[in-house]
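With one protein chain removed, the remaining protein chains of the complex are shown where they sit.
Letters A, B and C mark the chains as written, and numbering starts fresh at 1 in each.
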Amino acid sequence: MSAVRQLSESSLHRWFGLLVTRYSHDPRTVRRCAEAYHADPSAATLLPLQQSVESPRQELFNRLSLAPGGAAALVELRGGLLRGLAAHPEWASIDADLVRLLRAWFHPGFLELRRLDWQTAPAILEKLIAYEAVHPIGDWRELRRRLESDRRCFGLFHPAMPDTPLIFTELALTSGLSANVQELLEPRSPIIDPVKCDCATFYSISNCHDGLRNIPFGNTLIRRVVSVLERELPGIRTFATLSPVPGFRPWLTAAVERGAVPRELTVGLDDSQWVADRSRDAALERTLKLLCARYLLQEKSGTEPCDPVARFHLGNGARLHRLNWLGDTSPSGLRRSAGFTANYLYRLDQIDKNHRAYVRHGRVAASRSVEKLAASLGPLLTPTR
Amino acid sequence: MSAVRQLSESSLHRWFGLLVTRYSHDPRTVRRCAEAYHADPSAATLLPLQQSVESPRQELFNRLSLAPGGAAALVELRGGLLRGLAAHPEWASIDADLVRLLRAWFHPGFLELRRLDWQTAPAILEKLIAYEAVHPIGDWRELRRRLESDRRCFGLFHPAMPDTPLIFTELALTSGLSANVQELLEPRSPIIDPVKCDCATFYSISNCHDGLRNIPFGNTLIRRVVSVLERELPGIRTFATLSPVPGFRPWLTAAVERGAVPRELTVGLDDSQWVADRSRDAALERTLKLLCARYLLQEKSGTEPCDPVARFHLGNGARLHRLNWLGDTSPSGLRRSAGFTANYLYRLDQIDKNHRAYVRHGRVAASRSVEKLAASLGPLLTPTR
Amino acid sequence: MSAVRQLSESSLHRWFGLLVTRYSHDPRTVRRCAEAYHADPSAATLLPLQQSVESPRQELFNRLSLAPGGAAALVELRGGLLRGLAAHPEWASIDADLVRLLRAWFHPGFLELRRLDWQTAPAILEKLIAYEAVHPIGDWRELRRRLESDRRCFGLFHPAMPDTPLIFTELALTSGLSANVQELLEPRSPIIDPVKCDCATFYSISNCHDGLRNIPFGNTLIRRVVSVLERELPGIRTFATLSPVPGFRPWLTAAVERGAVPRELTVGLDDSQWVADRSRDAALERTLKLLCARYLLQEKSGTEPCDPVARFHLGNGARLHRLNWLGDTSPSGLRRSAGFTANYLYRLDQIDKNHRAYVRHGRVAASRSVEKLAASLGPLLTPTR
Partner (left out) sequence: MSAVRQLSESSLHRWFGLLVTRYSHDPRTVRRCAEAYHADPSAATLLPLQQSVESPRQELFNRLSLAPGGAAALVELRGGLLRGLAAHPEWASIDADLVRLLRAWFHPGFLELRRLDWQTAPAILEKLIAYEAVHPIGDWRELRRRLESDRRCFGLFHPAMPDTPLIFTELALTSGLSANVQELLEPRSPIIDPVKCDCATFYSISNCHDGLRNIPFGNTLIRRVVSVLERELPGIRTFATLSPVPGFRPWLTAAVERGAVPRELTVGLDDSQWVADRSRDAALERTLKLLCARYLLQEKSGTEPCDPVARFHLGNGARLHRLNWLGDTSPSGLRRSAGFTANYLYRLDQIDKNHRAYVRHGRVAASRSVEKLAASLGPLLTPTR
């Protein structure tokens, strides 16, 4: 393991090559076993067939992982693999083997939910600063505001990697549902008594390990946080997100290019000052909201919504509740979400039902008002595809 | 999961039946995939084949394990399965699926070594009393002696089962290598300053979960204990076991029946008083020792020694160092080991080499003196097979 | 300190003698300072006077206490001093100095309340077995029943003595107020869901250090336990004790001797079988109850009740609520309390008021029914003094 750790990037790539050529399953053996099973399908022929399709890499990775810090090192290894995967599609089989191992190891039942606050070791807190991907944390003063008594931060940890969360989320406790991200992040905002709050808003979720991509923790994290807070703060009635709509602005631009949306609509939308000046322009707000609702509810990639954040929360069983124009007026908020934020609601008693309807029938759970917005857009737009 | 937990034994057995008939892989699909691979062996045909040989049980168990306490419940489930396996050989495929999951979950890298002593929660210590399989612990007073400063007890724990060790071992710190078990267990024996000791003797290793049978933890446990003690007590030069030779007495009886050993030799061997009276009978001692050495070094089952304890320690890379006549004169010591104990030596710098020689060439690491004993038996015995 | 610790009893006694003769204040200095103050009472003359009345022992003890484990060693030292005090009344001044130090050190604000249960180190739990003074704990099985989920055990700990509580108390959680001790102690009694209980009964309070006699912890302990349980188990409405009346039987005997009570009344009272047979003798029960109420409410030593347990709980601000005939039929229960138990009620909102009335006016807080019992005894008895 320590030899692997010290490999230069080029040596590592050569090693990956070796893993493909020398440590894959043996096609001849697979073929022989498949033929044997074909001739006589029984337990006696199945077992060899099962073994023949498992690559020797599995066992190699298993042994490497026994070294001290081995599991963490394999996670990092997969991070390196993924970075080169586009250029080396033949590594996909290595990735498949690693994913199989990592899925078993990072089993949700073995993950520990920990609250992170001003009592938590800086060795862990500095990871929040490093990995916050949604709303960057500028310094320790900003971090501190996010850990005060009316905020919550939770991470999922694996026993073999106690110093870095696998994933973490940040919440604000508020009276009434939050619409605006900048208000929540303001370091000088007054601190509210959490007992008087009725709403908990997830405003950020970030992963910390490239090497764990596609091994899902978000759903587990949100469910556990909700059930912890339900117990701790019985006054909280609403669990919701304050999320970006990161595919909306690109989609809008494409629609303009296509001539489906008048070009005038997007003029000025990248200029935060111009946008702020339109804060009372009800017509603009309404038109954009119709389009945003339409985008989220009807634009699909396969059976799922195009928007990646929508896919994540709807797939978890949440319901799209509300769209907030000027909810995020930061440069990235405009560039990605045209200034919108979306609230997705998490109700523990509905998420299983929503999840099933979503997975089986592609049904998007949304509030009546958002559904109405999407429906009332009418023939303004020609279909995108 | 909670439904499964409440099943009566007969319902559980019916459920196992269902798992075989309805949740096994589908032979037709396997066949079709095998044929496709056969026709065109490529990544595109391999993946379906891989998936087709995995049973739906895997996914079922995975989901069950997500329930709170799910992993522990599956361990218990496998315990029940194993108890009925002899009568239901068709359950073997269920067992194979469970083993595959449990092996990944109970990965040595995720196990925590904890010292157990008089500061440890009684909720854990009572498990020692319950599961000690080699030298039973009568009560809390006996337990306490085994946790004093010249004794050590270590357990391996999994984060999902924090209240019960997976396996634990007990050691005595002594000056000079111990030969006699009864001396070590005596509750009134004087307590020695551990700093003055030069030898650490493993005198007991016990597993706590039937449902983890054949998922090996012993090797990991011993290696970690040795490296912890090496750091804590630099005065310890020798790490050894004081082990039973549990197959010796039955083997001896069989040899008598076969006429390979004179019957007079075993007369009285079951009577602890008779044996104690022979403590100075050097001829008897020598004859039995020759036989015991012969049994351990030359009696094989396949390429490995017949004796299960020898198989375990030699497979771990230990070396058979010494045989002690009258080392265990308890009724079970006589009944199983004809009163013998064996010391196996663990030297961290040799166990990898010994392990390889054992696995590859069936070579048994033994001291010169034990080898000489085995060699000098001569033609007394006719071969057993 | 280590020299002091190794002194034999006789040497220790000589050392105590030295502490009196050589380490007391100097009467001539005190006299001179008192004269100076007398002549000119000012801050300038007060300070020397203050210093002159402090003995050099104070400083000696202070320095000894700096040794590792020094505070604990001084507690033990005072234990030895108290054992010899009756024979050496001149040691009283040493004791006064030690008490002054220990009172400051064992300040209630520095004591930690810990729940003791089946997760607690045996090194601490064995102290419960050793020091339980009210209802002895026979073995670990009996101890375990006292630590189940419908029982509570709490200790007060000082940071310098983390392994032994200063004092501990045991409670039972029940539906309805308990009257009978034997029921609570029964190891095989069924375990009740604590959430369904409405009453918490203190059935035992024990001190662990002779050397801390007269340094009161009981009041602090009970108040903290009540406020912890109020938070943890909001269903608990009643906090009460199930206490002995340890001076009742001796008082009764004395009353018989004096002719104030007919001798027939006490015949058979020492025989548990005889007593059990009278369990339906309402007249006997009533007569004894009248006498017991009379004893607790009206028999005084100075301004306080004679009964030591009554003094303790009433001084803490509790209220005498109920007397239970046959509440403790163990040999010691008969010998000391004539089979009675008493329930004292602790209500956090009343104990300060009760405490003040007790301290200032000697007023005993009691329920109407107990007061009526005491009042209705009439001229049966002649006054005891």
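Everything below uses one rule, namely that a contact is a pair of C-beta atoms (placed from the backbone, for glycine too) under 8 Å apart; a residue touches a chain by one contact, two chains touch by 3 or more.
What you are looking at is a predicted structure, and each value in this text was computed from that prediction instead of being measured.
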Just list which of the chains on display the missing one touches.
A, C
Of the residues C:14, C:38 or C:263, which one touches the chain left out of the display?
C:38
Name every residue on chain C in touch with the hidden partner chain.
25, 27, 30-31, 34-35, 37-38, 41, 43, 46-47, 49-50, 53-54, 65-66, 70-71, 92-93, 96, 101, 104-105, 107-110, 112, 159-160
If the hidden chain were put back, which residues of chain A would touch it?
118-123, 125, 139-140, 144
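The rule we apply is simple: only the chains that are shown with their structure count from here on.
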Looking at which chains touch which, would you call it a line, ring, star, complete or other?
line
By number of C-beta pairs in contact, which two chains lead?
A-B
From the centre of chain B, which other chain's Cα mean sits the farthest off?
C
Whole-Å distance, chain A centre to chain C centre, using C-alpha means?
61
Nearest whole angstrom, what separates the Cα centre of chain A from the Cα centre of chain B?
44
